[in-house]
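Here's a structure for you.
All protein chains of the complex are present and in place, except for one that has been dropped.
Letters A, B, C and D name the chains as they come in the text, with residue numbers starting at 1 for each one.
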Amino acid sequence: MIFGTGILQGLMVTLKNFVTSYFKAPDEGGIFTVEYPEKRLPEKERFRNFPFLLYDKNPENLRCVACDICAKECPPKCIYIVREFDKDGKPLKRPAVFDIDFTVCMNCGICEEACPFDAIYMDHEFEIASADRHAKLLYHRDDLLKSNEYFHKIRPTDASAIDARRREAEEKKKAAEAAALAAQKAKEAAAAQAKPPEPPKPAAGA
Amino acid sequence: MLPLTLLVKAGLYLIMAISLLAAVASVSLPNIFHAALALALALLGIAGIYLGLQAEFVAVVQVLIYVGAVITLVIFAIMLTNRMADRSTPAKNSLGAACLAVAAGLFSILVRFIRSTPWPETTSAPAPGTSEIGQALMGPYVFAFEVISVILIAVLIGAMVIAKKDNPGEDAP
Amino acid sequence: MTEKTFSLHGAGDMDTQTLEINIGPQHPSTHGVFRMNVVLDGETIVSLKPVMGYLHRNHEQIAENMSYTGSMPYTDRLDYFNSMSNNFGYAMAVEKLANIEVPERAHYIRIIMAELTRLVNHVSVIGFLLNDLGAFFTPVLYAFREREKILDIFEEVAGARMMCNYLRFGGVKYDLSPEVLARIAGILKKFPKFLEEFETLLTKNEILCMRCQNVGVLPAELAVSASVTGPMLRASGVNYDIRKADNYSLYERFKFRVPLGQKGDVYDRYYVRILEMRESLKILEQAVKEIPAGDIMSKKMVPFLKSPRNFKPPVGEAYARVEAPKGELGYYVVSDGTAQPWRYHVRAPSFINLTILEDLCIGQKVADAIIILGSVDIVLGELDR
Amino acid sequence: MIPLSHLLIFSAALLVIGIYGAVVRRNIVGILLSIELILNAAALNFTAFSRFALAGDQEAGVIFTLFIIAMAAAAAAVGLAIVIALFRVRKTIMSDEINLLKW
Partner (left out) sequence: METLDQIFVLSKKGILDFLGTFLPEWVVTLACVAITIKAIAVLGPVTMMYLTLMERKVIGRMQNRIGPNRVGKWGLLQPLADGVKMLTKEDIVPHGADAVSHFLAPILIVIPSLLAFAVIPFGRGMTPVDLNVGVLFFIAVSSTTTIAIFMASWGSRNKFSVLGGMRSAAQMISYEVPMVLSVVPVILIAGSLSTNDIVLAQAGWGGLKWFVFTPWGFFAFIIFFLCGVAECNRSPFDLPEGESEIVAGFHTEYSGMKFALFYMAEFMNSFTVSGLAATLFLGGWQGPFLPSWLWFFLKTYALIFVMIWFRGTLPRIRVDQLMGLAWKFLMPLTLVNILAAGLWYFTEGAARWLITASILAGSFWLLTKLNRGYTPEKRVYLFAE
């Protein structure tokens, strides 16, 4: 092989790429970069960035019950939860303080797996850079709250699957309650028949 | 056109002054690296004077060989022989004053002779162009031309043998 | 190992000054924070001491007070170029410890992901090697164009491009949907064309051959005695590929060959990686074609998905190793019955492959030391752990 | 054009400076530099005379200047080779420190 041909072939490759970059489609040698702020790449559904807390309808009834499982499971320990107590000191099923330090969180998604109450999910929103590390990137409960509709918007299939599961659990619970109620009424009815012979009079008089 | 020739003359005198200053600097500067650079400036000045004498070929050859190669060679030598942090040893030995006197005496004698002899005033016919120089080199001076080339080859090989590392086995770094 | 010292001319007095310079930790081509303390005689290297530890994050200590699943995301950050094969190794170690049985579809998915990371790693390594050689970022950008397509698949499947955290003990977290499989098949069809273009640009390039051939030659017995593994070992001609040696997971089902070099210099290490990419493509085609249906998580482990805390493997120890793109990546896990491993150690191929850097570089020029380091292919995340 | 005498005075000055440098400098490379100066002064004279000469072929002076430039380059090359060899053995290039006749 003549001495220079390897280099010439290499040069032809770059020249071909130079020419095709003007009219070819992105993955056959055209421009494959995207000019970020103006044009964006399509967002993948399972993409996970920092977590957020879910609430149905209004921010008051959020799903999180401050059970602290996610705080224990989180590998870098970036979640801090304080349970809320009502006036006379009885613990409520609501977190008074729910802080996530986004500078520590490595968006691994383990809190989402471990949460039994479908309260915490991974968000798609990644443009949260800020100048101040301590104040701005330490998210408190109210900054983390996002509605279920938003959840449906960013992760349609997962959200609908979870809602379906929750509705089922709902019906099953209602059915179970109904069954329990029925069973409880049946037991009273049975107990009532066992006792009717002695005190018929007072019941009739009252 | 008088002022133009005046301008050229003034330019030449200026170049002479600069190269003289550079020569003095290259002789007296303690830091050898700066001395080499000053010499480069002096040689550029001399090339300017050649241009003034309409000997363009010589001027360009002077720049090419002297400033391009010889000074680079000198700087290579300085780099190879000088510790990175050059020691502050006195650059001049004790003969300073005596030599200055002798030099000044020699200079005054020379100037007196130059001034006294009558030199031709006007420059002669048009300056020799590159082709005339070429013809002359190949014509009457061809023997000297061949001798010079032999000498250059001898110097080439000689310099390499002297500067090469002692043990031929090791390749020079 | 014979201590090959570069004989200084003369009885010991240094004729020309030897120059001692530090390449790194702040240097354009040391693949991360890695320092080489180099003593130069002119341009030739007299001695080279690698200095590491700038990126030490105490991974093994952190894993000791973390639940088993909790340290899975940390394994992504070991060799951040191929997080899937890191997960693969760790998952296999714990499965061997708690003898969990993995369903077939999960095995296939793991093999597909591991081979995709091998493509990503080899393509990027060749790109960075060319960068050290001086080609102004063109090979790297061609390589990254292909890498982007594979990273999009990872993002779609696992949720993150580089920090996938996708594998769980007993299977994988999410399933591969049919259109993802179709997209992987599309990539596999286009990749050989890209490799073709990459090879015409590089393999027969005279300057590349001039710079890389007979530079940093690693003799086979030195490689074996220094327990070097991966493409570096195979480039020196030693036939040792853990996929063939251990037949772990379902690798014995796939027909593929192991390329071997002869001289073991930088050029062989470069070309063996290209041939390995071709073999991975074969594995991927077979895997994508024959992937069986079925569940992706072993029944026993599904409850632990919800509560990683109370997954308590039996007392004992296990060592599992995986053919990571850089070499043999091994995980040694000792459990004392609690939810946290008693001892957790990672055998990092970059760290072991780097021990012979000095032997390769002595006597070479400064420019060669940089490309030898490039061909050894180290990633500081895995090296310092 | 400037009169010939001024040119001659200029090259005489260069000559004198060169001699002073050669004598006074301790560093051998410095001495070599001054020798370059002396050679250049002579070469300048040749061209000057050739331009002002009334009769005879014009090119003689210019060709002599070219030869001088070639010879000066050769001299510098050999001189520096010796300096480098000297430095390797003696570790110094100060002329007054090299006074041992026997190497």
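Here is the rule we use: contacts are C-beta pairs under 8 Å (C-beta built on N, C-alpha and C of every residue); 3 or more make two chains touch, one makes a residue touch a chain.
The structure presented is a predicted model; accordingly, all values stated were derived computationally and were not measured.
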Query - Chain not shown, its touching partners among those shown - result: A, B, C
Query - Listed residues C:Leu201, C:Leu233 or C:Leu360, member touching the removed chain - result: C:Leu201
Requested in this report: Using the touch definition up top, pick the residue from B:Ile18, B:Val67, B:Leu106 or B:Leu152 that touches the left-out chain.
Outcome: B:Val67
Query raised in the report: So that we can see where the missing chain sits, which residues of chain B does it touch?
Result: 1-4, 31, 33-34, 37, 40, 56-57, 60-61, 63-64, 67-69, 71-72, 75-76, 79, 84, 129-130
Query raised in the report: Where does chain C touch the missing chain, residue by residue?
Result: 19, 21, 27-29, 40, 43, 130-138, 141-142, 145, 201, 204-211, 213, 239, 241, 244, 257-263, 267-268, 271-272, 275, 365-368, 370
Query raised in the report: Which residues does chain A use to touch the chain missing from this display?
Result: 2-3, 6-7, 10-11, 13-15, 17-18, 21-22, 29-33, 35
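Going forward, only the chains that are shown with their structure count from here on.
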Query raised in the report: How many angstrom lie between the CA centroids of chain A and chain C, rounded to a whole number?
Result: 33
Requested in this report: Could you tell me which residues belong to chain A and also touch two or more other chains?
Outcome: none
Query raised in the report: Could you say which residues in chain D touch two or more other chains, in rising order?
Result: 88
**Report entry** chain A contact footprint on chain C (complex, rising order)
**Finding:** 66-67, 69-74, 77, 138, 142, 145, 148-149, 152, 155-160, 163, 165, 173-174, 190, 197, 200-207, 209, 305-309
Query - chain D contact footprint on chain B (complex, rising order) - result: 9, 12-13, 16, 19-20, 23-24, 26-27, 32, 35-36, 39, 42-43, 46, 49-50, 52-55, 57-58, 61-62, 65-66, 69-70, 73-74, 76-78, 80-81, 89-93, 95-96, 99-100, 103-104, 106-107, 110-111, 114-115, 119-121, 123-125, 127-128, 132-133, 135-137, 140-141, 144, 148, 151-152, 155-156, 158-160, 162-163, 166
Report summary line: Contacts from chain D onto chain B in the complex sit at residues 1-10, 12-21, 23-27, 29-30, 32-34, 36-37, 40, 44, 47-48, 50-54, 57-60, 62-63, 65-67, 69-74, 76-78, 80-85, 87-88, 93-96
